[in-house]
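First the structure, in the form of structure tokens, and then the observations on it.
A protein chain is absent from this complex, but the other protein chains hold their places.
Letters A and B mark the chains as written, and numbering starts fresh at 1 in each.
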């Protein structure tokens, strides 16, 4: 596990907190200026290349939709008072609502209102991407207060040919084999889903750019579903390079870490995440792949079947605040968000350092004593090398076991095995196999 | 699961009940006129072709035995009273008893008497196919009543060159690949073992003949062991066509359904039966193959190793009434027999509809909304299509998973997966792979 000192974590948390406060008020959707503004802010943290894909572009079975933008929206009562006001919360307007200015009776209005009777204080989040409609969301308590009469409905939105926008940060490593980190950014003021993910990948991008990397890394900031589909359609030639991937979402709530396996189920990314969680010291859940969730649905469609899992905290739909105004800046707690970040860093640490080695002296054990490798203290910088780790690495480095395989077989944490391998490499007792 | 309405079930039960009453009194054995009479009655329900194989015919390691027929048999006491009377129950005579007419002392007679001291009211069932002998079976209570003295023993039987008889109903489907349903009919007045099986296959044959079938079906009514061996020896060219098979026996007792797997263990028939039992709503047992039991022993001998299991209720030998006069018309209850029939129908439904499909749009998910497949209500006849079933079928239809595999992986009943597949086929999102 990656361990950062408290000062470093405090600094990271303060950056993530600042970033989330900036991103929270923006009205995002799968297209439009809110998405662009989000990328502009993120660009202050990680250098993003921004891509604009025109409305109408065919992307597999789908078509890039028209662009939606909104300036203002309200429902005014007969006294001219805004009883529902977009300026107070962008959740008040159903996403992709069409332009409207009309006066309607309360009963007509109610056909277009959405509430959560079980959580009467919360505003739900609703969209209507592919059906021409309009609507407002509000708390059930507010709905109850509406009196009979006529209301002015105004939504100052446009749905026009435009673009689907996405951002990409590509960090070149020693090889072109890459790790995909996919983060959806199509939700308005919802914090865990998925401003938390945006904050995490921003810090992770900074961290990666500071390292000497074996893999190349690609962080993509996309709208959910249509964005993943568009990215795959526009970047199909990059797909064969994807060696591992994670969908980054819902990473800041207080629930325990949950890993949803890739469709492959036992890919190296699955093994790496499960190893990290096992040694994290926290309880966690592992769930098998299912074809419902976030953008792993596209990456794991049978035509791609990529080794992409989802490392999150509480899965979408399994916490009551999900897709409501209660998923706000208070719901995400820095302690959990930075814990998620550390786990992502640990996973990357495993991926970067995993490999398959050959014992150069495969017949019998080598004489460790004459090389200073016998006993518990190894030769490198007074680092304590675990003797059992050395024996396991020697015994299983036959070209068929990666270091991570060895760690799992030995029941030891990856870092112990890695230290042992490093010590053995220095003594020419181990060489890289592939 | 196949669901029949109560009226249909009542009608079926009434037919099965009528059929069992006709079959019960007949004195059957592995050869002879009782077996022929049984086939004649069954022919009123399903059209049987009758085969006669001559005594002495070599069938693998065996030889078709001489034919046994019996007209009457008794033991009379010194007063001329029938104290054991074949006319009261054909179980009274040991099967394949040779002709005898003699006067013997009680102690001599007892050498040839069989009883069940633990069930003093029941008559056991005994045979002596391959050893020239004679004997009587009676209740232990009746044995206790026999007084010292001399008894006239008479068995009016013949053991002569003749034939082994079996019946066959072949139902042609679209392909020559076939499903074998094997039912032994060599027992005299024993109801669960196996008049229940005869009743079940009669109704199943009628049901199959009403369907448009992909597989061909072969129902064989044979004597146990020697009949299966004879059938295999005489029909070896048909064997490669057998894709699936079930031995139909002991299907009407109140015990829970028990499936004995084929020797292969994970054949499609094993998967199909286990799936049906899992979703039956009843508790059930699955047992691994063992080389003891009924005619699966022959079908699963290593030279054939056919995918033939045995779907029964309480396995042979595991209920006290087994092979006694207590396995009578009361022991079989229509509620359990028709439940078994419905399970056989469900298994056939799975086999008929199982298949391997290809997602025609394997890269990313197709847009379900524009095809009316989004949300819980599908487009066909207002049938509700489960959304998760659609996603599972799309995700796993990669040419490597059958619909039954998908159902098992998704943890959903086959019918839901099948409905989803049908809806997707209609929208050209799925095509048959094989």
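The definition used in the following text is that a residue touches a chain if its C-beta (ideal position, glycine included) is under 8 Å from a C-beta of that chain, and two chains touch if they have at least 3 such contacts.
What you see is a predicted model; the values in this text were computed from it and never measured.
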* Sort through B:244, B:297, B:313 or B:363 and give me the one touching the missing partner chain. => B:297
* Option touching the unshown chain, where A:12, A:116, A:153 or A:396 are the choices -> A:396
* Structure fact -> Full-complex touch with the removed chain, picking from A:43, A:128, A:305 or A:361, is A:361
* Asked: So which bits of chain B touch the chain we can't see?
  -> 59-62, 130, 225, 228-229, 232-233, 263, 290-292, 297-298, 300-305
* **Residue ranges of chain A at the interface with the undisplayed chain** => 359, 361-367, 369-370, 388, 391-392, 394-398, 410
